[in-house]
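A protein chain is absent from this complex, but the other protein chains hold their places.
In this document, chain identifiers A, B and C correspond to the written order of the chains, with residue numbering beginning at 1 in each.
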């Protein structure tokens, strides 16, 4: 095994994102986790709070130890304040909260109801959807790890949007497992309520919408509008996203041509795969894969793209490790090679 | 209890639809189940094959006994042949297969790959979406019980379509429990494959699409196009449907006005309820309810309507009993009064 | 429909037990729910808090209205105080908490850590396992509705215990759905924690143990010891209980004789069925049935009895309605005739 010479810390390891980071980083050959922090659980052994992490043999700290790179898995607003201090100290930071994802500072007031404390950092922060911003990520001091829904939606639509294949109005219908809502208790996440049930939520506008609009508009070069409706379905991990958009031309390409365009777009990507049949979220379970399946509804001249991923891995901690690898000069796939666990 | 004087038979009681019919009819105060048939299980006690129906104390027959009304829960094509004979004998029939739902005989060749043996019956058969065809159902000899997906989609969109609120192009994204695929074994329905997974299917065109197009076009008075993508999610019962359509006017009604329009449309309906928050499929579990929630995405001037129901009840056996009540002159809600089982 | 002339109230309708009582009683032909109470949700419409109960069209009260019979679904200790007052006022009461189940007042200190405020009521309260105490229930002013686990375990073992078939030492291994832990949020009930997981708990002694010991000892006429280990499995409703006990005789009866003894014991019972194959909890889903399957392990001369039930119905609200019917002079099965919902 490579010398684990590079130090990292995880802030808020007791969140699902933080815990999954710990799982992945523990097996990463080049980095050493030097501290993990929690809030209410500080002082306890990590293996007591999270038995599957007992092998890490660590105690949950209140404050992160100094490290070359720090992951923050705090909730939004709380994260910004901590990240500012870490950047000041010269740490590289990957923030898994939303606090540095949006370029327009006014959107924080609108969508998150707080006045952003570090608008100057917003400029330098890189939106860490690795496949779209690989080179900026490699140079970044601060990476804003994307939301789980935007990762699936943007990867599904980026090839079509960049190629001008569709009209600039996209419907994104996502089905998420319950872990996406985190480890904080809520009635919506209570087993007896969530099991044997499916429901839409946030129809008035979900906080992940502005990320999608920002990134797809940037990819397109002009404004893209998005209707985004998230749904909860009774599973722990996974997001399935179905995207719908009218084709731009009335003499559209064949589905074969569209698939080839998608395959070309993602041909060198280790983690995004264009597949030949509608993918199941389970095909990505526990891995950093995102599967993409484009189709055309010829009856309505509409592009339909299905994507899926594990919301806690490619939709969170895995993509964070992928970004870390770039920021620290490691091979992009290092520590992320495990295949999905199936069934 | 009313005298159970009216006789009914259930063909193919060993399907999930057939079994749920037996469950409901056993408690119906005015009808008597005189026979239930099965194919591979004929000759066995019903309570051995379906332990929850042990109280019926019946044997599975090969052929249905004569009855005033017969339910056919056979697969398509097989059903048409049996239904023809029953109609000839003078029975009233409710067919839960697709064999009499479509008015255009050519569609059977296109969607179901068979030449329909009784095109003359197609004319007289009534599409049994009760809320839209109540009076024809009451007069019918043959009712074609709607598919589970169309029931949810049409009830979601009918008020908007009839009012001319939207443009004639609708996206229907449905999430179904696994029981919708029936009791026949398949890899897609294997627990280890279906659990912790979500997937789209039939992107090339699902057989329930022409029903939606037929009924929504009829409601509108001119052709409506529909993109329909069904999805499987890991639950047993329930369909959640999210419908998307651009508003017809650029000065559209408020969401309050739309909700009032929906409430007016369904105000006297015992089984369709317009709700004030996004509904959960679990709110309908085991009952004949369909819940409808209209919303407007003001950013894109788009109507979004969520509906949900129990695919085996309002999406099948419950609606069949509702239709039977009308055909036999009983109160429409008779035998369907049970509340959803929750949680 | 019979005139709904008898009045009932439900205290703490917002618990799962309370809500399921409301579901059943709403369809009961002879009683009228005159009030439902809640704690944090008082003042709200019942249909907002519990959408599946919207048809009741009631507001959640703080205090129960006067009624002939009151159900208390409060937690233990809180329930005793309310029940005392209701009994003083002359109401009949069915208490779904543990507060009047144990005959020995000292056990409340040991198992529930409180000093019982009404030990004199303990004497008169009837343990409402209907099949064992039918006549006392019919005469009772106060019925202590049994715990969900004891219902399944006692019904599984009572025939063997009464017949002296086994040695007086029983192992009870129960597998419960998550709704048994109630609607209060907890990490153990969080979907992402409970799904795809099974675990034992309360190995140091679960509060339902003394009920089992009390009732089985009374059935036997001398002390019975019980090892009871409850487990959580990822389903919403249902308890499967596997009981193990050594046969008393070294020339034991055949399994056929044991099954006949069980069938004889339960032959007139409307809700307890001795079945011919290992039962599935799903065969009882939503109904008041308890299925019992006795077997003999000839290799070890041991009786094994499997039972299953819906923890919220026969394990709670359904058995409460069964008891209510006896207390009020209605047919025992009234309002409980619905078959299980399957699948």
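The working rule: a residue touches a chain if its C-beta (ideal position, glycine included) is under 8 Å from a C-beta of that chain, and two chains touch if they have at least 3 such contacts.
Remember, it's a predicted structure, so these values are computed and weren't measured experimentally.
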Candidates C:238, C:315 or C:335 - the one touching the absent chain:
C:238
Touching the left-out chain: which of C:23, C:175 or C:259?
C:175
From C:43, C:164 or C:205, residue that would touch the chain that is not displayed:
C:205
Identified contact with the non-displayed chain, of A:55, A:106 or A:187
A:55
Where chain C meets the chain that is not shown, the residues are 169, 171, 173, 175, 177, 192-193, 195-201, 203-205, 225-227, 229, 231, 233-238, 240, 242, 244, 278-282, 285, 293, 295, 297, 299-300, 302, 304, 306, 308, 343
Residues in chain A touching the chain absent from view
16, 19, 23, 26-27, 48, 50-55, 179, 195-196, 236-237, 273, 275-277, 279-280, 282-287, 291, 337-343
Where does chain B touch the missing chain, residue by residue?
16, 177-179, 183, 185-187, 189-192, 194-196, 234-236
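In this text, only the chains that are shown with their structure count from here on.
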Centre distance in Å when chain A and chain B are each reduced to the mean of their C-alpha atoms
38
Using mean C-alpha positions as chain centres, tell me how far chain B is from chain C in Å, no decimals.
36
Need the CA-centroid distance for the pair chain A / chain C, whole Å please.
46
Residue numbers in chain B touching 2 or more other chains?
195-196, 236-237, 279-280, 282, 285, 343
